[in-house]
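A quick write-up on the structure given underneath.
Yeah, one chain of the complex is gone here, protein chain that is, but the others are all in their spots.
To keep things simple, chains are lettered A, B and C as they appear, and every chain counts its residues starting from 1.
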Amino acid sequence: MVKDLVILAYSGGLDTSCILKWLIQKNYEVVCFMADVGQNEDFEKAKKKAVAVGAKDVVVEDLRKEFVCNYMLPAVQMGLVYESRYYLGTSLARPCITVGLVNTAKNLGAKYIAHGATGKGNDQVRFELSMYSLWPEGKIIAPWRIPEFFQRFQGRTDLIEYAKKENIPVSATPKEPWSTDENIMHISYESGVLEDPAAIPPGGIFKMTRDLAKADDYASVLDIHFEKGLPVSLRIPSGHEMALHVNDPLVIVETLNKLGGQHGIGRIDIVENRFLGLKSRGLYETPAGTVLHVAHVDLEAFTLDREVLRVKKYLQDKMADFVYNGFWFSPEAAFTRKCLELSQESVTGTVTVQLFKGNVTVLARKSPNSLYNKDLVSMDIAGGFSPEDSTGFININAIRLKEFARLSNLK
Amino acid sequence: MVKDLVILAYSGGLDTSCILKWLIQKNYEVVCFMADVGQNEDFEKAKKKAVAVGAKDVVVEDLRKEFVCNYMLPAVQMGLVYESRYYLGTSLARPCITVGLVNTAKNLGAKYIAHGATGKGNDQVRFELSMYSLWPEGKIIAPWRIPEFFQRFQGRTDLIEYAKKENIPVSATPKEPWSTDENIMHISYESGVLEDPAAIPPGGIFKMTRDLAKADDYASVLDIHFEKGLPVSLRIPSGHEMALHVNDPLVIVETLNKLGGQHGIGRIDIVENRFLGLKSRGLYETPAGTVLHVAHVDLEAFTLDREVLRVKKYLQDKMADFVYNGFWFSPEAAFTRKCLELSQESVTGTVTVQLFKGNVTVLARKSPNSLYNKDLVSMDIAGGFSPEDSTGFININAIRLKEFARLSNLK
Amino acid sequence: MVKDLVILAYSGGLDTSCILKWLIQKNYEVVCFMADVGQNEDFEKAKKKAVAVGAKDVVVEDLRKEFVCNYMLPAVQMGLVYESRYYLGTSLARPCITVGLVNTAKNLGAKYIAHGATGKGNDQVRFELSMYSLWPEGKIIAPWRIPEFFQRFQGRTDLIEYAKKENIPVSATPKEPWSTDENIMHISYESGVLEDPAAIPPGGIFKMTRDLAKADDYASVLDIHFEKGLPVSLRIPSGHEMALHVNDPLVIVETLNKLGGQHGIGRIDIVENRFLGLKSRGLYETPAGTVLHVAHVDLEAFTLDREVLRVKKYLQDKMADFVYNGFWFSPEAAFTRKCLELSQESVTGTVTVQLFKGNVTVLARKSPNSLYNKDLVSMDIAGGFSPEDSTGFININAIRLKEFARLSNLK
Partner (left out) sequence: MVKDLVILAYSGGLDTSCILKWLIQKNYEVVCFMADVGQNEDFEKAKKKAVAVGAKDVVVEDLRKEFVCNYMLPAVQMGLVYESRYYLGTSLARPCITVGLVNTAKNLGAKYIAHGATGKGNDQVRFELSMYSLWPEGKIIAPWRIPEFFQRFQGRTDLIEYAKKENIPVSATPKEPWSTDENIMHISYESGVLEDPAAIPPGGIFKMTRDLAKADDYASVLDIHFEKGLPVSLRIPSGHEMALHVNDPLVIVETLNKLGGQHGIGRIDIVENRFLGLKSRGLYETPAGTVLHVAHVDLEAFTLDREVLRVKKYLQDKMADFVYNGFWFSPEAAFTRKCLELSQESVTGTVTVQLFKGNVTVLARKSPNSLYNKDLVSMDIAGGFSPEDSTGFININAIRLKEFARLSNLK
């Protein structure tokens, strides 16, 4: 009998290694898929491990450029921030990885995609909704939601025991007492000791960014150039010790991660609302993403008409929710994204930012499309402005207020 | 003939002193009104100057507590941020000052209120709309919009010349090449050399906050307690070198200004959209306000239901525009404010924040009303959660997506 | 062994009668609950039938007044319309009925609530979410989602066969080829022959309203009086043939149903989006509800400030979605409802409407709180208005547009 083929989103860690074995024992043929989205990972080692456990094959795909160009930078362009604080590093990576999973599944003729995301989290939703949009006939195996699996493996101890029994290599270094998700945009930290929102997180958690106390003692000043809302180059003018000029999107992000990291930029500690309705606490570090978002917000205010900005604000808040909730591939996100891109036609220009001690400070901005008119706003010259007009403007705006006051006074 | 009485919003500076004289020459009787909203000002000196110029009287009113309790802290409670960045320090002070002006006008039987706000700015709108709401019969004299006045005084030189001629004392210290507005919540800096948005601002501008390079080298950790969204106490636990515990709203703000200032917190440099449709560039420093807003956002995420948070977000964005545009006293702001206050019924709790090198970092939060359920979210225990439910949840959410994909594939 | 007690939402029809029997066979003790929300039903007959099938007891509760006062009229006050067309007649009844179910369950010490709503519909969600809010410990039995049940009863034929076998009385009159939901606010018709959205519905479907061809040949003119957005009286002035004056909420609705029905008012045929993500086609007739909504919209425009109206519009659209989706009892609906009620403080007055041939035409409106100022708007008198002010108003509003045009022309 031919076995059904499963593509497993494999991380190399204990969970997905056990899942791999368990699927094989359930009589599936399993190909592991590993997406390189910039996480710090020994892919060769993971590959060998998967094969050792029994994977039919391991596909490793370098999706870093894809992730940066089609997910992370568009998120900057769209201004996506979830619940005013979170730049969506994990939420954006999930649909990107799912494209890889689905393509692999289609190429290899698989029927199933399996993942190790838990039943309480957002990632299961993001993987699966992305898959159903891209491949409606696809089927999901999510062991952490299958009673036979989750009742058997009630904690890490059960997994380790199973691993030992099944000769799955277990890392010698003890696991950190929290879980992380890492890609080129950010690292998230949650659960374990972080589950108590009233507990100050232990030191030494963050990996991409230095503690403020150890951040560089000099400021870095950068010019970031955007075209239609997308960051396209990064420059430290020649003459400066650290002069540089990069255009490649991946290199821009890597450079800003390095610099932002040295300056301790982009850490947050928040409680957020998951799509399932739970509140969870997460720590995130997003160095390059933070720098780019801050610069983009500034350029937008400089180049977009006030009312366009307001309509765009509504759209970006909606889009942030769509993306967080797993609807990157959906009719509403496709539509809203097109609208947001339209809004960015004129968001071209250069923002000068200073990075220092965790702060991204905008120092100056230039744009050929700026709606800023120095003469018009100047307090020293008229610039074509008739002050009397303001009297009429205020008086007309006061009509409603006077009527309301009149009525209120009657009562 | 009895002269008409004008209440002049007087600052003690060159502009309003010249306006005072000009009004007197126009045959008005003028009483000067000075609101103490926390600005660094020698009120006695200003008073003497006004009398010397010819004011019938000078009324100085200490509105600091009023401003903090009824404008600044409610703005924190409501989460007001204009265009994602500006905490509205000036916008909030204007209606507060106008209450003082109107009360004085009514008490003294004046017919007019005069101010020195320019014709291009937001403040004229805020003063006048506030007045028309509070006192629909009131009349405004805005010399900077009266051709006779603004054509005569085309720049600072004309004012100085007039002052000399009319024996109005002119400050010996040369004016800074920008203008400022100051109160207990913030100082704004704009115009003059700041009018070029591409020019990095000169050093030495800011007064409430230290440069990051000179900020304290140790972190301060504070507990801020909120009741129904309003900050009600500030505590550094005993045992700490700087132990303190304050409950008075004014003292809370003063303390946070001092601490925040030492840590260089709350500076921004932005281009914003004025109500009149111009873009302007402003620098702001808002130390206490920044700390309180950051803490409040955190507590809100911790205590408010997700969907309530979204409705509230819409309301707070609307309210920020109302306030910026001068509609603090308006039917829409009255209504929206009540709604926002309603949303805060459960926003009670304590947020621990660390102030360091310009950063306000939330470390922990506690609340009797938290909707955070550690057992429910825990990755280690079920906490009453059935993982199978997530399968159904995802599958139902996928219905729309599959239908859309089905239709798209048909084409 | 003590049997678990189930409260079954019982309709008297074939489905819930079979469910009743099935639950008994599953070893539950079952008390049937019937809510009288104004549907045309022989409760005595249904009661006897339930007892005959084996119900331990049948509780019939008259919830008409409760439904009208706490659900239907507040929906008018809040302006709830789902997807611009549907007045939510069924959506509003579900939480009302659930209160009855939950109270009965608590009174009788039951552990379960059972209902006959199908797995594809909205009503299951509305019943269950309402229950979980009111009674988080409660448990649901939804047979149409239990494989054992829905696999056994795959169509009406299976139910009839089962009924015959189990001596459950089956109505002699053949079922209409669609399903209905009826209460004092509306009747809905869906599924069966109506499932084809391209098929014109057969004649003779509607029960509350006459066909337009048979509607009354004379118009009825009514005065509807609202207090704070709630309809409180209905009047046809004396002298008129049909003079009446009613104040009782229930009688107001009954009277308007009768009159509206005679005039063929309130029918719609729409495709709507269910919460589960399916589109469905429904026909609705809502005579009294339509008249009241039309009148309320008119009074609101007359009494509410323009900007309040816009904020309220956002809230009412959100609330309509909350209610449709089953979240009547939820933190977001509780909050939004309070806000919407606040918005109605001044919505007091009388609207004169004409009912004729399916049309509700507003003829006139009066209110002590109107913000309409006849003198101000008059084209014949100034009314305190200075036409020159409009010049300034327009010129200032043009600033942004000119800047944008200037920039566009540069390119």
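In the analysis below, a contact is a pair of C-beta atoms (placed from the backbone, for glycine too) under 8 Å apart; a residue touches a chain by one contact, two chains touch by 3 or more.
The shown structure was predicted, so the numbers you read here are calculated from the model rather than taken from an experiment.
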Candidate in contact with the missing chain, chosen from B:E83, B:D269, B:E307 or B:D321: B:E307
Residue of C:N70, C:N103 or C:T118 touching the missing chain in the full complex: C:T118
Missing-partner contacts on chain C, residue numbers: 83-85, 118-120, 124-125, 128-129, 132-134, 136, 142, 144-145, 147, 150, 155, 179, 191-192, 195-201, 212-213, 215, 219, 267-274, 276-281, 297-298, 301-302, 306, 309-310, 313, 317, 321, 326-327, 329-331, 352, 356-359, 361-366, 370-374, 376-380, 385, 387-391, 393-394, 397-398, 400-402, 404-406, 409
Touch list for chain A against the chain that is not drawn: 276-278, 305, 307-308, 310-312, 314-315, 318, 322, 327, 330-332, 335-336, 338-339, 342-343, 396-400, 403
Interface with the unshown chain - residue positions in chain B: 305-307, 346, 369-371, 373, 376, 385-386, 388-393, 395-397, 399-400, 403-404, 406-407
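Following the convention adopted for this analysis, only the chains that are shown with their structure count from here on.
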Contact graph of the chains (line, ring, star, complete, other): complete
Centroid spacing, where centroids are CA-atom means, of chain B and chain C in whole angstrom: 44
Where chain A and chain B are represented by their mean Cα positions, the distance between them in whole Å: 32
Chain C: positions in contact with at least two other chains: 305, 307, 396-397, 399-400, 403
